[in-house]
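Of the protein chains in this complex, all but one are displayed in their positions.
Moving on, here comes chain A:
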């Protein structure tokens, strides 16, 4: 493994995208074992939440909880002990639309639940309530570079705290009329459980750094469309490398002119 300051082991993966409901199905498609078939994203019910919160859970809450729980289960980890990094290019778009629509009328008495769900860290808050995790929780945004920003902070935390960090990068669509201004087509995201030490569950080693080289694209046109239209899926070239089990470097989109170079070494 390289001596890059931003390095970690990947111990678990969670994945949801249109037509790819979990990591095993995505892995099969990324390996070329199954054809990609477009379909709306499927968001599992957030059974970990208390009934009242479960009923009201938004699409971003269902999405981020499912992503995180899949990665935790994949690794056999305990969610309650994990530090987390949530990274999303926007918050709950449907809730935002409802608030802005109502605030444009004469009746501005908005619902308190809508208001507290409007914060960018709503999904992270529900994760804490669901899992009981009191460890540090980071929530950030870098527009289309949000996956890279989340990866950089998560890897820095692993390097300095020498503790596992669960990175959950996710995006949800806005309804019209905001959709016309921000055309994210559907919910999607990826979760990576990153650890400072290798274990029998470890899938791969990764090390990240800055590069000026262009990011990789995907050969399959439909997968490439997902990569470019949903910010969290800028991670797809890394996931394809992990799915294939190939060692090597992979370029990811970040903030031009700075791009990310990720060294992958499967275990």
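Operating definition for what follows: a contact is a pair of C-beta atoms (placed from the backbone, for glycine too) under 8 Å apart; a residue touches a chain by one contact, two chains touch by 3 or more; residues count from 1.
As a convention for this text, contacts and distances are computed from a predicted model.
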{"item": "Protein name (UniProt record) of the chain left out of view, among \"Cytochrome b561\", \"Binding-protein-dependent transport systems inner membrane component\", \"Beta-ketoacyl-[acyl-carrier-protein] synthase family protein\" or \"Aspartyl/glutamyl-tRNA(Asn/Gln) amidotransferase subunit B\"", "value": "\"Beta-ketoacyl-[acyl-carrier-protein] synthase family protein\""}
{"item": "Selected residue (touches chain absent from view) among A:28, A:42, A:140 or A:267", "value": "A:140"}
{"item": "Hidden-chain contact residue, picked from the options A:43, A:63, A:77 or A:122", "value": "A:122"}
{"item": "Those residues of chain A which, in the complete complex, touch the missing chain", "value": "5-6, 89-91, 96, 99-101, 103-104, 108-112, 114-122, 124-126, 128-129, 131-143, 145-146, 149, 152-153, 156-157, 159-160, 176-178, 180-182, 210, 255, 257-258"}
